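Apart from one protein chain that is not included, each protein chain of the complex appears where it belongs.
Right, chain A next:
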Amino acid sequence: MGELAVEKHAQYILSVEKRKDDFESLVMEHLRLNGAYWGLTTLDIMHKLGSVNSDEVVTWILSCQDKESGGFGGNVGHDPHVLYTLSAVQVLALLDRLDAVDVDKVSDYVAGLQKEDGSFAGDIWGEIDTRFSYVAICCLSLLHRLNKINVEKAVDYIVSCKNLDGGFGSIPGGESHAGQIFCCVGALAITGSLHHVDRDLLGWWLCERQCKDGGLNGRPEKLTDVCYSWWVLSSLIMIDRVHWIDKNKLSKFILNCQDIEKGGISDRPDNAVDVFHTYFGVAGLSLMEYPGLKPIDPAYALPADVVNRIFFQK
């Protein structure tokens, strides 16, 4: 089995941070804050976070905040949205700089997006999706402000998106998809509500995502993709069914998706790399206890020592 090219990936991530003007970077400009989270968390898992200037990062993150609403946009000048607000809070947690924000202002923004039925909108325009339920719950939990929402209703809404195959969709009736499943299981985990999950039924559906090439797909009859190494794997870990897949084969698949010359990991072997898949590949290896990597928490998607710090150090 090949090895994880830690140095190359670290260099790749740092280079992406500097590249802003080519077409690929421009097309992703609106989610640069997500990119910061993916890149920095990967660096931390590989014990390379020291090569980053925390102050610069914090300053830039704060410049993405919409002063009026308290929410964060994907980049400077972009509208606030709960997706980027979570990334901002996650990066600040990573750098142990949660003191840099007005916690109540940010949490009021997030809590204000909850609807009557317990669901969450992504922003003021009202798109509803269980992804936003996860993002809101994760964000508020990291800020110790979960009490600002109606947790019971939030859980009820997520449960209403549970399907007959044990999985979860984006809205009630939506087809089960590994990404949505991660969001719903993660939200239920953080709120102590995993008893709503049929762990044997869902566990089997999830373990059947492993295909002949060792990789995981996101739902039946679809192609394997490195990003599912996170969505499927973390879900399996949270419900204690990860032993139902072959970790060796999955590790091999992820390592085969590396670009060991230029650094970075792609969705499939020999495809173009990006920060998104680099993060998910490394995070997946961390979940499988690949030697030399920091363990990552499957629900908060942050290194376990960061999560411990947040919850056990007063």
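FYI, a contact is a pair of C-beta atoms (placed from the backbone, for glycine too) under 8 Å apart; a residue touches a chain by one contact, two chains touch by 3 or more; residues count from 1.
The rule we apply is simple: contacts and distances are computed from a predicted model.
Trainee: From the list "GPI-anchor transamidase", "AP-4 complex subunit epsilon", "Geranylgeranyl transferase type-2 subunit alpha" or "Myotubularin-related protein 9", give the UniProt name belonging to the chain omitted from this structure.
Mentor: "Geranylgeranyl transferase type-2 subunit alpha"
Trainee: Looking at A:237, A:282 or A:301, which residue reaches the missing chain?
Mentor: A:237
Trainee: Can you name the residues of chain A that touch the chain not displayed here?
Mentor: Those residues of chain A that touch the unshown chain are 21-23, 26-31, 73-74, 77-79, 81, 123, 125-127, 129, 141, 146, 151, 163-165, 169-171, 173-177, 189-195, 203-205, 207-208, 210, 214, 219-222, 225, 237-240, 242-246, 249, 259, 266-268, 270-274, 276-277, 286-289, 294-300, 304, 307-309, 311-314.
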